[in-house]
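All protein chains but one are shown at their positions in the complex.
Here the chain labels run A, B and C in written order, and each chain numbers its own residues starting at 1.
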């Protein structure tokens, strides 16, 4: 269970190619290394988090990894759903909408 | 195949309850009615689109549906990935990242 | 007055440079040509709109302009604040927060 579910998109800018999946894969590797529960979508990757400092750590590590791939500028888009009245899971949110 | 993949989140405001999945389900019903290919995520629903006017129609119908449920204010967050150099699919974008 | 205030960001992908303001300026030109009321911010441009089809027209024209500049892929991020219970203006929303 988690206190928040964030949806993260990572977009390297100025790379000279419209093919970006290698960079998104690299960002997903960070989530695996940190043992964060995630689910890949087409526009965003959903992430279960317990606190904002874990998010900060993810952003730092992703930046470092992209910089090592030669990226000089990156856009992060993040949507955080934070509930103080109940726990959240990625699957829980999806099944409520799809009524599984 | 589609020319763009959009990720849409629909958030009714001022409803008096933190439980919002009924409204998100109603928005998903619109996609089904319009025969739009979609995939539900925790923070966003991914949608395959061929043009911006279809997006406008989706937003209009979702607004009407939420208004019929008593909603007086709604936030839409939309991320559109538009490629002019190749076709896009939801599954295509995901499998490139997950290397299926 | 308007029924909705949208915040739009336009990001060309795969260009060979991290300098993107020329493309954002081109997108802003579209708003001027269409006579849309807007306000430039650092991450987004706020726009007053009366309907979703105007938004679709803006996106179409911006895409065409960027394509004419050689862009092959573009990310649009859009946040729409739609109120059914009262009119909205860019200045009205800002002054309520800043209590001008």
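The rule we apply is simple: a residue touches a chain if its C-beta (ideal position, glycine included) is under 8 Å from a C-beta of that chain, and two chains touch if they have at least 3 such contacts.
It should be emphasised that the depicted structure is a prediction, and the values quoted were computed from it without experimental measurement.
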{"item": "Hidden partner chain, touching residue among B:3, B:25 or B:72", "value": "B:72"}
{"item": "Contact footprint on chain C, counting only the chain that is left out", "value": "5-7, 9, 18, 21, 24-25, 28, 39-46, 77, 79, 81, 83, 85, 90, 93-94, 96-99"}
{"item": "Where the unshown chain meets chain A, residue by residue", "value": "51-53, 55-57, 59-60, 63, 67, 71-85"}
{"item": "Missing-partner contacts on chain B, residue numbers", "value": "11, 13-20, 72-73, 75, 77"}
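Just so it is clear, only the chains that are shown with their structure count from here on.
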{"item": "Interchain centroid distance [CA atoms averaged], chain A/chain C, Å", "value": "25"}
{"item": "Chain B residues counted as touching two or more neighbouring chains", "value": "77, 79, 81, 83, 85"}
